[in-house]
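Only one protein chain is missing; all other protein chains are in place.
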Amino acid sequence: MTDAQSHNGRAHLGGRRLRVAVVGLGYWGPNLVRVLHELPDTRVVAVCDLQAELLIRLVPRYPTIRMTTKYEDVLGDDAIDAVAIATPISTHHALAAAALEAGKHVFVEKPLAGSSELALDLIDRAERSGLTLMPGHTFLYSPPVTTSRDLIRSGELGDIFFVSTSRVNLGLHQPDVSVVWDLGPHDFSILRYWMDEMPVRVSAVSRGCIINGTPDVAFINLEFPSGTIAHVEMSWLAPSKLRRTAIVGSRKMVVYDDTSNEPVRIFDSGADLPEPETFGEFRLTYRAGAIVSPRVDATEPLQLELSDFCQAVRNGTQPRSSVEIGLDVVRVIEAVDQSLAEGGAPVPLALPETQAYA
Amino acid sequence: MTDAQSHNGRAHLGGRRLRVAVVGLGYWGPNLVRVLHELPDTRVVAVCDLQAELLIRLVPRYPTIRMTTKYEDVLGDDAIDAVAIATPISTHHALAAAALEAGKHVFVEKPLAGSSELALDLIDRAERSGLTLMPGHTFLYSPPVTTSRDLIRSGELGDIFFVSTSRVNLGLHQPDVSVVWDLGPHDFSILRYWMDEMPVRVSAVSRGCIINGTPDVAFINLEFPSGTIAHVEMSWLAPSKLRRTAIVGSRKMVVYDDTSNEPVRIFDSGADLPEPETFGEFRLTYRAGAIVSPRVDATEPLQLELSDFCQAVRNGTQPRSSVEIGLDVVRVIEAVDQSLAEGGAPVPLALPETQAYA
Amino acid sequence: MTDAQSHNGRAHLGGRRLRVAVVGLGYWGPNLVRVLHELPDTRVVAVCDLQAELLIRLVPRYPTIRMTTKYEDVLGDDAIDAVAIATPISTHHALAAAALEAGKHVFVEKPLAGSSELALDLIDRAERSGLTLMPGHTFLYSPPVTTSRDLIRSGELGDIFFVSTSRVNLGLHQPDVSVVWDLGPHDFSILRYWMDEMPVRVSAVSRGCIINGTPDVAFINLEFPSGTIAHVEMSWLAPSKLRRTAIVGSRKMVVYDDTSNEPVRIFDSGADLPEPETFGEFRLTYRAGAIVSPRVDATEPLQLELSDFCQAVRNGTQPRSSVEIGLDVVRVIEAVDQSLAEGGAPVPLALPETQAYA
Partner (left out) sequence: MTDAQSHNGRAHLGGRRLRVAVVGLGYWGPNLVRVLHELPDTRVVAVCDLQAELLIRLVPRYPTIRMTTKYEDVLGDDAIDAVAIATPISTHHALAAAALEAGKHVFVEKPLAGSSELALDLIDRAERSGLTLMPGHTFLYSPPVTTSRDLIRSGELGDIFFVSTSRVNLGLHQPDVSVVWDLGPHDFSILRYWMDEMPVRVSAVSRGCIINGTPDVAFINLEFPSGTIAHVEMSWLAPSKLRRTAIVGSRKMVVYDDTSNEPVRIFDSGADLPEPETFGEFRLTYRAGAIVSPRVDATEPLQLELSDFCQAVRNGTQPRSSVEIGLDVVRVIEAVDQSLAEGGAPVPLALPETQAYA
């Protein structure tokens, strides 16, 4: 696609709704259909899945949407502006590349692709074609996550000493990927967004408890250039649901708990070493002040995310869930995999020599 | 001390109370005084601390107990059968060695000594003198810990897939040791007791947030010969107190939470792969059954522990909190320290060629 | 309606789906539409509301359902077997009576009618016409409620000493009725279903905090013939959501908490007076045993309820949420209103001389 086409592409939209095809109707795809159907400036014009029965299930609810088992039907339809892909990870690159090739803007579920090489290739194709490419890191649109980010970025928490996070419960083993590829995109995109930096070192231990060779529990340590360290526990096998992150800063601390009615709690607590450390008279002061649960907006993150996609397409801007973050997330997962392969050895993360998105 | 002396030592007790001196009256020592004072078969006959004001503070409550700032007074008093040491870690070896030298049985707070070499030396001295040496791993006498051990050892939980534990809250920075030496003895002794095996590999990341060079948060991974993996998070800097351990077995799962009114909860939950794994038809079954909080005895662990010490002295038997466990705990901490020194590299734990306690 | 008609009425259905019209599309009506639309043996053929915009809102989702603002259209349509009414309480009697008159089976949201006199009239009309009339006491189909009932009725809890329940949170003031008419049908139907008896005495205190004269908080005491006493707190004004009921029996106790992941918890706890009470040697034994959270089915209560309606229509049987319970609930609410009018005086509940439903 030429620049002109791209220009036209965005201009074409004018005031009308963005026409989207949703590809993949497994666990998550129907949510994309529902939200894109309800948003004021998008319209689902087609859904596509290899399994006809998944399409048929949607008919009573969306009788007017075109249904097809052939991806070519989507690609060949000039009335379709954009494609939203919610298929298994291994297919992300091929489907997204073909859509870009066909001149469609692309929203693709996280992770952006099955390797950083493939992610870079997609980024490259989108740049060259002047089309929008956006990975679906929904948590970056979650109000508790953005509230926490504001607390971090504003300096209210002080220096971030460490972050400890657990994302575990029983269920949803994926057939083809490890728990790290499945749940890692959540935590790694959140950390990347909060810290505005990539880890410099990653180490991990995991186990495939149920299916040998497919990790379903992982303990991952990350070290950041700023000095912050982080621990991420993820598991498909746990006695009860935990979605809890503690952010410990030099001034205040935050607990973000996605299962709680009070998803963000701010603790005015800390320890201070008042004087230049004299070993003879070691004396720390502990503050344990008020705890505040700010009111957190309840908007559905997926709505905010898909609106952002729509704006990005219309204006040619980068969405918050950018390809840069999408690529970085894949690179962290790859580093985790490498550490696992090397028996838990710490793996340094070097920046790629040339950054496609720089 | 000769064998005869040792023999005499235990025989001397006859039916009378064990006469104990408590050394060190900082944070924990007064608890030893209180419990040894109340137990039916022990009697505190002396307390010793370098700081006279700590002694004086105890006078109103224990007006009849002999108080001294000189350890030699304790060592030279033939009426004293045993010494209970609750001093900083760096003094454990010297004080315990001197007490054994003086023919006293020794209870020493965890960790047994500041290095495995020093711990082995103490074990050796105790063996040669025929005296009891016992490290104070109090948690091995905590009813929720023993209830959990029974669940593990009986097979009710099935194979232990993994253990994840958090021991964090704000406060109690130690001036001379890291959080690993301070809190590690709790978790590593519990794991050692539950699993009946030593980890084969340890890796860790930590940070000295408040005092540079003194870790106050640590994320530690352990791998066991049986395949079990464990994560231990410990911190003196955390927004709220957590004392939570999840034990995930192939049949059932347990949450042990020391801050809860229901410290042990058993989840009849799990995932099953019913057939030989066929990739085409991947189908897991999830069980999420009843949750049971068994009634857990409320006896104070310290009472049980000091009674066990008393029995060990009387009968010449090994207490539950044995020198074997005491040494193993120190070896795990040393491995953690080595991993920290090597930037988080996994450190293998080899068994010492000759085990003093074998 | 003659027997023949009635016979015809139910016979007509044969194996085909029950054709239902939903009347009233405010807060709850759309849920009736959704569930009746999805159930295998019902079909929504029409929806009716005075406000056209509420109808229009449903068009995209249910493009094939007939929409009307005129109730007569529903009544006059012979293809409609049954009417499901979800309108303000003050309209229940008129709408239900007209539907029965027109030969339709009737499902009407709780409470059955705005007074026991009107409720009895509806019951009478349904009996005479041989049609099904069912009040929508959805909680009688809630799995935690039925699990609790099984525990009570099986004798596992022993004698029921008392029940204490709170149903409070901020929000949903009703414009035309008090909190007692709004939330009372939930708790009073549950108590009636659990205890299988009507209270003999009711007393209550309330306040209209926001709108003078419209109680938005009420504290209600009930006494049952069996000796059980109950307290029900209900409010539209409370700092946090509570849906908690404690059932205290002579053998065991239950906490039913509708907001919890463990909605039913069984406490093997109690107090025993072992001997014939001698005042000189008063000595109670307390048991505090295990706590069990049984697995509770997660089926949506509304599905079970509307299936039961469908069965009742087909087979001419009484549904679990029977007119008997529906009438009793209205009678308890009336007694509460009377107690409120009399300054909190206890109001006896006599059985009506002739019970229409006996």
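Letters A, B and C mark the chains in the order given here, with residues in each chain numbered from 1 onward.
In the analysis below, contacts are C-beta pairs under 8 Å (C-beta built on N, C-alpha and C of every residue); 3 or more make two chains touch, one makes a residue touch a chain.
Fair warning: this is a prediction, and the values are worked out from it, not measured in the lab.
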The chain left out of view makes contact with A, B, C
Per the whole complex, from C:17, C:43, C:201 or C:251 the residue touching the absent chain is C:201
Among listed residues C:69, C:240 or C:299, the absent chain is touched only by C:240
Touch with the missing chain holds, among A:51, A:69 or A:293, for A:293
Across C:149, C:231, C:251 or C:320, the one contacting the chain not displayed is C:231
Note that chain C touches the absent chain at residues 161-162, 164, 166, 168, 170-171, 173, 175, 201, 203, 205-207, 209-211, 217, 219, 221, 223, 227, 229, 231, 233, 235-240, 246, 248, 250, 253-255, 265, 267, 269-273, 277, 279, 282, 284, 286, 288, 343-346
Note that chain B touches the chain not displayed via residues 61, 63-64, 240-241, 261
Across the whole complex, the chain not displayed is touched by chain A residues 262, 288-295
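What we mean here is this: only the chains that are shown with their structure count from here on.
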Maximum distance between Cα centroids and chain B occurs for chain C
Residue numbers at the chain B-chain C contact, same meaning over half shared and different meaning under half, come out as same
For the pair chain A and chain B, the C-alpha centroid-to-centroid distance in angstrom is 42
Note: chain A residues in touch with at least two other chains are 240
